[in-house]
Structures are given as structure tokens and as C-alpha cells.
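Let's turn to chain A:
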Amino acid sequence: MLSTPLRRITAVWLLLVLATLFSWESAHVGNDHRLSSSIVLVIAFIKVRFVGLEFMELRHAPLPLRLIFEIWLLAACAALLILYWLSPMA
Partner candidate 1 sequence: MDAEQQGAVKRRAGHVPGEEGVWVLIMGDMLVFSIFFATYLIYRAQNVVLYTSSQLSMQRGFGLLNTVLLLTSSWFVALAVSEARAGGRERAMRLLLGAFACGIGFVVSKAFEWGGKIQAGITLNSNEFYIFYYMLTGIHLLHVLIGLIVLGYLIARSRRPDPGASYVLVMEGGGAFWHLVDLLWIVLFALLYLVR
Partner candidate 2 sequence: MNYRSQLVAAWLGIAATLIMFIGLWPLMHFLPPLKPGLGQAELAAIYRGNATGIITGGILQMLACSIFMLYFSALALQLKRMEAAPLWTYTLLLTSVLGFVPVLVAEMLFSAAAYRPDRPDEIIQAFSDLGFFLFVGPALPGAMQMLSVAFAVLGDRNAEPVFPRWVGYFSVWTAVLALPGAVVTLFKAGPFAWNGVLAFWVAAIAFGLWINVTFWATRRALLIQMKSSAA
């Protein structure tokens, strides 16, 4: 009875940890900080989406609540990316 949630939750956790390691690594390499930093930010928000939908169980929430979350996700990610790209290069 518990195996399905256990498997799903564990799979999500594993994905999140791997995404973290990937971000950690990709932030190290490459000379183009702009690109790797952007990827890192996007991955961060993808992770946030997983936490929201799977851990916070917003996937099963009424549409208005879920929509607020998804809209915030998009808006915040876009805003931060734009602010980052608008700033001068290091």
C-alpha cells in the first residue's frame, strides 16, 4: 500500500539530488559564466517545481492553487533570468 508513494517520493528525491550535483558541477566548468549560470537558475526552478508538485502535493490541489504556484514559478524564474542578463558581465 505504501510502495507507490514511497517509490515516487524517492524517485523525486533522487532526481533532485542528481540535479543538484549537476548544477554544482556545471557551475564549475566553462568560461561562459552567463550560460552556465542561466542553466543553474533554470534547473533550480525545475527543482522547485518538483518540490511543489510532488512533495507539497500541489499536483493534486485545486486548479487555482496550482496555477498560482506555476505562474509564480514562471514569473520568478523569468524575472531573475532577465535581471541577471541585464547586469553587466563580470
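Picked so that all candidates are chains of the complex that A comes from, given by their letters.
Structural remarks
We adopt the following convention: a contact is a pair of C-beta atoms (placed from the backbone, for glycine too) under 8 Å apart; a residue touches a chain by one contact, two chains touch by 3 or more; residues count from 1.
On a predicted model such as this, the values are computed, not experimentally measured, just so you know.
Per the touch definition at the top, the candidate among 1 or 2 touching chain A in this complex is 1.
Listed in rising order, the residues of chain A touching candidate 1 in the complex are 1-2, 5-6, 9-10, 12-13, 16-17, 20-21, 23-24, 27, 33, 37, 40-41, 43-45, 47-48, 51-52, 54-58, 60-63, 65, 68-69, 72, 76, 79-80, 83-84, 86-90.
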